[in-house]
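I have a structure here, written as C-alpha cells, and I will follow up with some questions on it.
The complex appears here without one of its protein chains, the remainder shown in place.
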C-alpha cells in the first residue's frame, strides 16, 4: 500500500543541533526500510523548520509580502527534502519534485519506493501538500509527525488543562482549529484548511503523532499500536 | 498598475451557446484595450464552466476521486484560457501558464500586457488562483466576475429575501460562506478559503461583480463607478 | 507487443451525452485490461470531438487563424485524454504528454502499460500523431477507431453506393483521400497525409474500425476476427 | 513586420568547407541587421545539411527506422541553428527552441529580434517547420533559401529542359511536387506537404530563392526586386 | 554594460545573525539601484554560507558522498538567492535559474535588469558559476565579494606576514592557490580552477573585495576607486 508521512521541519532542527544526528537518521531509515521491504511505497513531505522561520523573519522585517515569504519557506523545505532524500537508500527518487506534475511523474515510476517532497505553492502549508499527495497516491494512511503528541482539545501552549484526544471527528477538529489559527502560519503548527478539506473528501485515515515516535509507524500501520490522535472521517 | 480579473466559467457558456459571441468578445476586448492602453497590465484567471461540470459529472458517475475530478476541471479551464488568450490582441502571452513558476516567468516579461491562466492545482478553485496571482503581481485590484450581481447576505438560490451587499467585511464574508459552502465545489460559486486567506493577508482591494458588467471594469478601477460588492479588508 | 489505438473524439461525445457512460467505459477498460494482462502495452491517442468543434467554430467566427484553431483543438483533445487516463487503471501514466519528448520519457518507463495522449502540434491531426506514436514505439498494430465502419471507396456522406473496403492498398487510399479532403479539417474524418506517410515508411499494420467495435480489438490483434478495413503497405 | 526565412542545410555545407566563411556570414549578418534596424523581426529556420545526410546514412545502413533517422536529422539541424544564433548579434535569442511552446515563449519576448530554430518533430521537414513558424508569428513573408534558383516546372536534376517559374499557383505546385517527391526525404529538396498545407490556409506570401541571393532579401521584402519563384495563394 | 557580482554566503550569515539586517540590505539595494539606473545589468551569484556548511557537515557525518553534499550546498545557495531576489526591486527576475539554459532565457529578457542565481552543478563552486555567468553575458566586470579584503600572497589564516596584493597576475594566482586549496571545499574560500580557467580565456576584468565594501562597487566600475585585488589577465 501507499503511505504518506509528513515530517515537521522541527525534526530537522533536532537533526542539525543534536550531538547524535545518526540516531535520528537511523531510526528514520529503519522505519522506512521496514515498510518498503514489505512492498509499501512511502511519500515523505517535509517542512522548513527553524531555517524557514529565520529566513521568513528576516524577510518580514524587510517588508516582503506573504507570497514572497511563502516562497522562501518552500525553498527551505526543499533544502530539508534534498538532505533527507540523500540520507535514505537507493530506492529513493534522487530529485525533489517541485510541482504536482513532477511528483506524479516520479510516482508513475514504481522503482521509486520513496519520494521526498517539500512545499509546492504559496498559500498552503506542507500539511496541505501532504494531504494532496496522500489523495493523489490513494494512500491508505496519512501520518503527520509533528512536535506535539497529538491533537489537544485546546491550544496546549495557552491552556494548562488541554487534554490530548486519542481520536477526533474531523468536524470537531475544524472547531478546535478555528479557535487557534491565525492568518499567518507558525505559532501552533497543525493541519491547515486545505489538509482538512482533502482529508474529508478523500476519507484518508489520518494520524497526528510526535516525530519522536517515528519508529513506531510500522506498528501503527499494521494496527499493532495506537499512538497520537486519529482523525475520524467515516461518520461525516 | 496591475489588475487581476477572474472570469467565471459561465461567461464561456454564454460565449459558446449565444448567437452573437462577437458581442461578448468585443466588450471584453474593448475593456482590456482600454486598460492596457493606459499602461496597466491585466491578469485574467478563467474557470471551467459547463464543460468542466459535464466532464466532472461523468467522472463522478464513474467513481473517480476528487483529486482526479479537480485535474479534469483544471484542463477544462485551460481550454477556456487558450481560447480567450487567442481572442485578445498581440500583447497577450501566447501560452497558458500551468504553474506559478510559469506564470512568474511570463510576468517578468513586461511585453506581456495580458496573461490568461486557468486552474493550477487540485484542492483550490480558480478564485484561489486569482487571489494568488493578484498577490504575486501586487495587483491593486482583484475583480471577480461571476454569474451573480455581488455578494448576498444569504444563499440567493434558497432565500427569496437575500439581499446584495454593496460592501462586506472579510470576517462577515467568512461567516456567510461557512453557511453555504460544501466540501465539493459547484452549487453556489463564490470565493474559496484560499482566496479569503490571501485577500486578507495581502489586503487586496476586491470586487465581486456580474460578468455582464465586464465592460464597466475600467470605470470601476478609475473610481468613477461602484458596482457589485466590495470586500473590505482594511479594518481587520 | 505494443499497440497504438486512435480513438475518435466522437467516442467522447457518446460518453458525454449517453445515459449509460458506464457501458462505454467498461467495454474500453475490459479491452485494455485484456491486452495489458497478456503483457502488451497500449498507447491511446484521442481526438477532440464535439467540444473541439464548438470551440473552433467560435474561434473561426471571431477570425482566429488556423494555427490558433489547431491549438484550441489540441487543448480539447487533452481534456478528453486526461478524462480517459483517469478512467483506466493504475498502470496508466497519470499525465498527458504534450510533446514527443514527454511521450518518449513516459514510454521508457515500462511501468506505464497504458499512455493516453491528445494532439501535439498545429498542422497535424490526431491520426498523424497516432502514426508517429506507433512508429516511435514500433507498435505492431495501429488501430484507428472512428465513427465509420471502415474505409469506403467514395465519400459515403455524398454517395449512396459507396462500398466499404475490407482491405485497401495505401496507394489507392491516397487516391480516395485526394478526392474527399479539403484544407480545413472536419467534414470527412479520416487519415491525414502525415499518417499516410508514416504508415507507408514504417509499414505499420493498420486497421480502421468503428469505435463501437472497440471491444473486439483483442480478437483483431490475435488474428481471430477481421473487422473494418485493413490498410495494406507490404506491396508498395 | 515579421519575416520567416528558411535556410537550407546546404548553406552550412558552404560555410564549413569554404575558404572564406566570413563572406557568407557577413552577408547574412548584414541582411539581418538591415531588416532588424527597420524594426522587423526575423525567424530563421535551418536545415541539417551534409552532416544530417552523413549521420542519417550511417543510421540507415545500420537499420534504424525513419523515426530515429528524423530525430538524428533534427539534432543536426539544431547544431547548425546554435552556430548561426551565436554568429548573429545581441538581439538574437541565445537558445534554440526545441518545440512550438519554447518558440512561442521566445517569440512573446519582443527583445528577441531574431530567433533561430532547427527541426521540431519527426515526420516533417524544416520547410514544414518554417511554414508553421510563419503562420504562428503572422509573418508577412516566408522566404525559402534553398540550393536552386527557384521552382522548376520539372525535376531539374532529371530534365534538361526544366524551366524556372517566376510564380506558381499553389495547386500547380502540388502537381509538380507529386511527380518528384518520394517517401524518404533528400533527393530533390523542396517544400513538403505540411508546408504546402500551411501556406495555403494561412495565405502566406512565399518565395523560393537560392541561398546565394540571401543578401537580396531586404530588397525583396521592400518590393524593390523580384528573384526566385513566388508561390501564389490568392486565387485558390 | 553587464556586471557580474559574486556574493559570498558569509554575507548572508551576517544578514541572518545581525541585529540590523536592514543596513546590509539597504546598502546592497542602493548599490544595485545606482548601477541599474545608469542602464547597467547586474547578475548576482550567491553562495550557501553557514547553512550550507551545517547541512553539509550533517551529511558528511552520515557518509553522504561529495556529489550529494554539493547538491545540498546548491540548494542552500538557492535559498539565499531567492531571499535576495525578493529583497531587490521590481526589475529583478522573480525566479532563481537552476541551469545555464534557464539563466540564458532570463538573460534574453532585457526587462530583467537584475538576475540572482545560486549554484548550478556538483563539482564547481559558486565562483566558477560566477565566471561562467560573466563570460556568457560578456560582463565587463566580475566582482567577487568575499570575507577577506583581497588576495593574499600566502594563506592569511596560517601566515601572520601574509600581505594583500593590489593586483595579481592570473598565473601567479594559480601558484598561490595551488599551495592553499584542498580537494574538499571550505577552508580558505577563493576562486576555483573553473573560475580561473574562464577568467583567463575570456579575459574578464576581475576584482576580489570584502563584502563589507559592497557599496563601493559603483565607484569601482566607474574607475573612481581602487579596492581589494585585481586579477590581471592581459599579459598572459
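Labels A, B, C, D and E are assigned to the chains in the order they are written; within every chain, residues are numbered from 1.
The working rule: a residue touches a chain if its C-beta (ideal position, glycine included) is under 8 Å from a C-beta of that chain, and two chains touch if they have at least 3 such contacts.
Not measured: the values here are computed from a predicted model.
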**Study point:** Which displayed chains the hidden chain touches across the whole complex
**Key:** A, C, D, E
Check your understanding: Which residue from C:55, C:107 or C:152 sits in contact with the chain not drawn here?
Key -> C:107
Point to revise | Contact with the hidden chain (one of D:2, D:68, D:147 or D:212) | key: D:68
Review point. Of D:15, D:32 or D:194, which sits in contact with the chain we cannot see?
Key: D:15
Check your understanding: Which listed residue (E:73, E:94 or E:128) would be found touching the missing chain in the intact complex?
Key -> E:128
Exercise for review: With the full complex in mind, choose from E:7, E:106 or E:194 the residue touching the hidden chain.
Suggested key: E:194
Study note, to complete from the structure: Interface residues of chain D toward the undisplayed chain are 15-16, 21-22, 25, 51, 54-55, 58-59, 61-62, 64, 68, 71-72, 75-76, 78-79, 82-83, 86-87
Exercise for review: For the chain that got dropped from the picture, name the residues of chain E it touches.
Suggested key: 65-67, 98-101, 120-124, 128, 131-132, 135-136, 138, 183-184, 193-194, 197-198, 200-202
**Study point:** chain A residues that touch the omitted chain in the full complex
**Key:** 93-95, 105-106, 109, 111-112
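The criterion applied here is as follows: only the chains that are shown with their structure count from here on.
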Check your understanding: Counting one step for each move to a touching chain, how far apart are chain B and chain C?
Key -> 1
Exercise for review: Between chain B and chain E, two touching copies, which fits better, same or different residues at the interface, with half of the numbers shared as the threshold?
Suggested key: different
Study note, to complete from the structure: Whole-angstrom distance, CA centroid of chain C to CA centroid of chain E, is 54
Review point. If you average the CA atoms of chain A and of chain B, how far apart do the two points sit, in angstrom?
Key: 31
Revision key, fill the gap. Multi-chain contacts in chain A, i.e. residues touching at least two other chains, fall at 101, 136
